[in-house]
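The next block holds one structure in the form of structure tokens; read it before the comments.
Only one protein chain is missing from this complex, and each of the others stays in its spot.
Just so it is clear, A, B and C label the chains in written order, and each chain counts residues from 1 on its own.
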Amino acid sequence: MTEPPASAPLLSLKGLSFNYPERPAIINQLDFVLNEKAHIGIAAPNGSGKSTLFHLIVGLLKPSAGKIIYNGREISKEEDFKLLRRQVGLLFQHADDQLFFPTVLEDVAFGPLNLGKSKAEARALSLKVLENLGLSDFADRITFKLSGGEKRLVALATVLAMEPKVLLLDEPTAGLDHATKHKLIDLLNSFKDLSYLMVSHEFDFLTETTEHIYTMENGKILVDEELHIHHHEHAHRSGKQPHRHI
Amino acid sequence: MTEPPASAPLLSLKGLSFNYPERPAIINQLDFVLNEKAHIGIAAPNGSGKSTLFHLIVGLLKPSAGKIIYNGREISKEEDFKLLRRQVGLLFQHADDQLFFPTVLEDVAFGPLNLGKSKAEARALSLKVLENLGLSDFADRITFKLSGGEKRLVALATVLAMEPKVLLLDEPTAGLDHATKHKLIDLLNSFKDLSYLMVSHEFDFLTETTEHIYTMENGKILVDEELHIHHHEHAHRSGKQPHRHI
Amino acid sequence: MHIAEGVLSGPVMATGFAVAAVGVGIGLKKLDFEHIAETGILSATFFVASLVHVPIGPANVHLILNGIIGLLLGWTAFPAIAVALLLQAVFFQFGGLTSLGANTVIMALPAVICYYLFAPLIRKQGKVSAVAAFACGFLAVFFGTILLAGALYFSNENFFEVASIAASAHIPIMIIEGFITLFCVGFLKKVKPEMLR
Partner (left out) sequence: MIQESFSSGRSPIHSLAPRTRTLAAIILSLVVALSHNLIALVTALLIAVILVISARISLLKAGRRLLVIAGFLLLIWLILPFTCGGEILWQNSFLSISRIGVDLALELTLKTCAMLLIFLTLVSTMSTADLAHALHSLKLPPKLVLLLLITYRYLFLMEDELQSLLKAAKIRNFRPGTSLHCYKTYANLLGMLFVRAADRAQRVHKAMLCRAFDGHFHSLEEYHNRPRDYYFLALIVAISALIVLAETQAITWPHIF
């Protein structure tokens, strides 16, 4: 958990505000900076606006005030967001929302095809991404027959096939068992060159995959109140044998 | 986490087996006993058949072999299960799947009405259950618009309104934040007179709410390999202030 | 409410396909990129919902729900229903390729008609809305039944009795669909009124 080398800000949010129609502000004057190759965790209560924030960043919702600056450039028009979305990949809270094709390969190739890649290129790229995630066998599987954990990994593949620079991960571990969580931890730790910002309710998972863990309150990310690490109890089967933790 | 006083078996499963059509057995010769006022946790990998087991117990799926014995009586016909379901309440893995009336009060009152209670009785009972869960303000809210945590509590209310003796809780904490989890812990700890069997991937939560934690493997509950408790790291905001754990 | 393969005559089949093609064409034209996902998922939902058995006396009937489809989708009901019917043929052998046109029209045309007749009334309050919702569910099945009987009769005049029996068998379904639509619209108005276009 060491500090990464000081690096350039990649994505900055300045004074971002948002409210759903006829509701109070859910994101309120939020400031935040994500540096290159930084890995940040956010743990905050239900309904504090984490998913909303992610949707704002990639332009799926429009802020009522504030700026989104990516790579030194202010992003405001839909055209800018289209470009941003190629570089900032969002893993949705529910994998089923993100996989909308019957077969895995088709789903993964959908993004590259939309980016103008040829069928052959899109296919090759998708197969490579699946291989990197250890999902080579899945190419021709039917999406809806996958288990929850498998769906999550395939959803990640669809995001990675867009070759993003930044990942936004919305509760990637919810409902996953230990083995799948470990796989995810190993994967995330292999993404050294990507920046990511990740929401999770599970501290243990966040400590293994991020350098800082912040929280959200009153529509802001509290950067100065970093979460601390300490000891507590944990139940484990056959506690005497060697094992890993999440 | 002391042993409860030795008490009578309330629910026993004997040699229970089940497979989905054209699939291998997912529950395989499973034996298990739940005593009166016992609180048992199950932590097992995705797909090991936990939800399937719960559905078998309340007769939503039919076992291919084995017996379900409740209160000393073998339950096999649909009529028996109808009676069993009044006493054994199931909290679904996804609260969304359990709520289908526009408002909270209607939803909670649905069960009592089906049990033949009058409208006035059903209403009074539902309001009381909501009050006990600290949800009095929710009676007229639209269920669909509640947050994930609130939905979970309302789903619990719909189950409690049937006045069950046994609760089956399927991952009640998935996706819930700390505050809501604590609320749930306090609630569960107040159900001294109920038995419950609870699935969760979160050991910390299980240790605070159950007396034994078992796991499932190859379609069986492993009662003899109880999970052990030991220490590991945990991240926490303001670690120096007094706080509780999940 | 569908016609089996092999029953329709050439001209009726052709008319069915022509009308269905126009309807699907208009529907697809109105179906912008914003609503593709919604239409697909609602289409899947209707397919699934129509598998629900509702008891009436000693019997069980399948729901049809084309009144609600119309209210939720308008013209897009045509492509949505065409797709759902093709899938029903694939999975259950209900209908098939040559009757697809006529079957689409039998369900989708009443859906669109009821949308124009009742959508404005349903947005009103109180009794008007309730009566309109019931009528929408009832009449969508009623018009569909008329179309079904017509398709049979014009295929072969000897089908007259078969057509009348099929039509009268749908009368209880009309009443059930009326009530289901009434309550369902009530639900939607409370929970997500913006869904009723």
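Assume a residue touches a chain if its C-beta (ideal position, glycine included) is under 8 Å from a C-beta of that chain, and two chains touch if they have at least 3 such contacts.
Small disclaimer: the values here were computed from a predicted structure and weren't measured.
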List the displayed chains that the omitted chain touches in the full complex. A, B, C
Given the contact definition stated above, which residue among C:1, C:64, C:83 or C:173 touches the chain not shown here? C:83
The one residue from A:68, A:90, A:129 or A:221 touching the chain left out of view is A:90
The listed residue (B:70, B:92 or B:138) that touches the chain absent from the view is B:92
Which of B:18, B:32, B:110 or B:214 sits in contact with the chain that's absent? B:110
I need the residue numbers on chain A that touch the omitted chain, in ascending order. 55, 58, 60, 82, 85-86, 89-90, 92, 94, 96-103, 105-106, 109-111, 113-115, 119, 122-123, 142-144, 158-159, 162
By the contact criterion defined above, which parts of chain B meet the unshown chain? Give residue numbers in ascending order. 55, 58, 60, 82, 85-86, 89-90, 92, 94, 96-102, 110-111, 113-115, 144, 158, 162
Footprint of the hidden chain on chain C, which residues? 4-8, 10, 13, 24, 28, 31-34, 36-45, 47-49, 51-57, 63, 65, 68, 72, 79-80, 82-84, 86-87, 89-94, 96-98, 156, 158, 160-162, 165-166, 176, 179-184, 186-188, 191-192, 195
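What we mean here is this: only the chains that are shown with their structure count from here on.
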Averaged over CA atoms, how far is the centre of chain A from the centre of chain B? Could you give it in whole Å? 31
How many angstrom between the C-alpha centroids of chain C and chain A? 42
By residue number and range, which residues of chain C touch two or more other chains? none
Hunt down the residues of chain B that sit against at least two other chains at once, touch-wise. none
Residue numbers of chain C touching chain B in their complex, please. 186-187, 190-192
Residue set of chain B touching chain A in the complex reads 43-47, 147-149, 171, 174-180, 201, 203-204, 206-207, 213, 215, 225-240, 245
Taking the complex as given, what residues does chain B use to touch chain C? 102-103, 142, 144-145
